[in-house]
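Worksheet: one structure, shown below.
The complex appears here without one of its protein chains, the remainder shown in place.
In order of appearance the chains are A and B, and numbering begins at 1 in each one.
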Amino acid sequence: MKHKTTEPLPRLRAHELSSVRGGRTLFEHVSFEVHAGELWQITGANGAGKSTLLRMLAGLMPSSSGRIEFNNQPIQYDRSVYHQQLLFIGHKPAVKAELTALENVYWQRRLSGDKTAQQDSSSDWDLLETIGLLGLEDEVTGRLSAGQQRRVALTRLWHSQAPLWILDEPFTALDVKGIAMLQQRFQTHLGQGGSIVMTSHQALSLASLNPKQRHLGETYANAMGAQS
Amino acid sequence: MSALQLWRSVLSKDLRLAARRRSDAINPLIFLLMVITLFPLGVGPGPDILSRIAPGIIWVAALLATLLGVDRIFKDDYADGSLEQLCLLPQPLAFTVSAKMVSHWLLSGLPLVILSPLLALLLNLPGSAYGALSLSLLFGTPALSALAATGASLTLPLQRGSALVSLILLPLFIPILIFATSAVESAGMGMAVHGQLAILAAISVLTVTLAPLAVAAGVRMSVN
């Protein structure tokens, strides 16, 4: 343990990450450290590689160079430990259009390792109430609106135990009420010592949460500037 | 959660979804019946010819029906993001995806085994070969499902992957076709079929054990 007690270990550390695809450099020299209780917002123009960076951090995609450490260990070192502590919600909602909202919540819980998951359980009903889908629980998800489907996907945030969240544009398609609800959930998570890395075009929605920002700029010039 | 519990969850979710979309599982079976109907129309209804070529027809039709069901294995999960969530589970992916192989087999291989007496009847297969046909399907189709999952995982990101999947898979199906049809033929001639069935079972065991590794690698590549 070389670390001083005054400086707590970062939960997630990205070190000199770069992404090169088909000879084109999306970004390089991306480094930052996520500590407990921190919200990081990855910003950048369309195509700057925000989603790519998040997928790298989640371990879905290898980085072209650099390394990612979780609790001071490279994430490839023990995938299963890392993924136990991680909740990733990407562009795709992982919601089944053929199942009802209630069923989707149930299967989400079962597949994320919740042993208490039960079909039609009262906690699932509570969850639906929290995210404002009560009354639509028996509707097949494919028939819900985009915002409502997004809410079904986001229920993960309420039943997950993972301390680290990686979220790609979670506010997409949500209405004002939905955004407020999500902000509140973020607040609670951060308050409990959780960490969030996310992208969002709605800077204002996050302002109250005091986010740290990492900008993915026009390849190196800006990134180098941001480094120093 | 243990890997086994997760495996069961993945399987039962798949079966639940299939129950919602029955046509996906039923269409390949109807296709199989239609292909089998075409042969008497094509070569004539003479019972001698039919019973001679029956093992080959039934098995070739089974291979084609398997190909029709390939898309079902991963396509939806890939499109809606469920597959990347599977990759992010702490449990080993190779084990998890084997549940998808099993669900494919339950919905495409097992119905074939059950339907086989009907197919045999339509093509005038000798009575002594009925058992061998069912057993050859029972032992051979698990390998088909495992290979089908492999092919599906490799072509996931492609828009028009289905023709390519057939191209990739059919050569790999050949040994299964050879031993299976030989078993049915031998049974029809009243000879022992233990050898062929044992080899079929061995191929299935080998394929079902190794394929998940390839499928997991393919899924990781596709999700990336």
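For this structure, a couple of remarks:
By our rule, contacts are C-beta pairs under 8 Å (C-beta built on N, C-alpha and C of every residue); 3 or more make two chains touch, one makes a residue touch a chain.
The definition used in the following text is that contacts and distances are computed from a predicted model.
Protein name for the hidden chain, per its UniProt entry and selected from "Heme exporter protein C", "ABC transporter permease", "Xanthine dehydrogenase family protein molybdopterin-binding subunit" or "Cyclic GMP-AMP synthase": "Heme exporter protein C". The missing chain, though absent from the display, is touched by one residue of B:L83, B:A132 or B:L154; that residue is B:L154.
Within the set B:I53, B:L122 or B:I168, the residue that contacts the chain not displayed is B:I168. Although one chain is not displayed, its contacts with chain B can still be listed: residues 147, 150, 154-155, 157-158, 161, 164, 167-168, 170-172, 174-175, 178-179, 182, 203, 210-211, 214, 217-218, 221, 224.
Note that in this section only the chains that are shown with their structure count from here on.
Partner chain B is touched in their complex by these residues of chain A: 55, 58-62, 79-81, 83-84, 86, 88, 90-99, 103, 107, 110-115. Per the touch definition, chain B reaches chain A in the complex via residues 1, 5-6, 9-10, 13, 16-17, 20-21, 76, 79-82, 84-92, 223-224.
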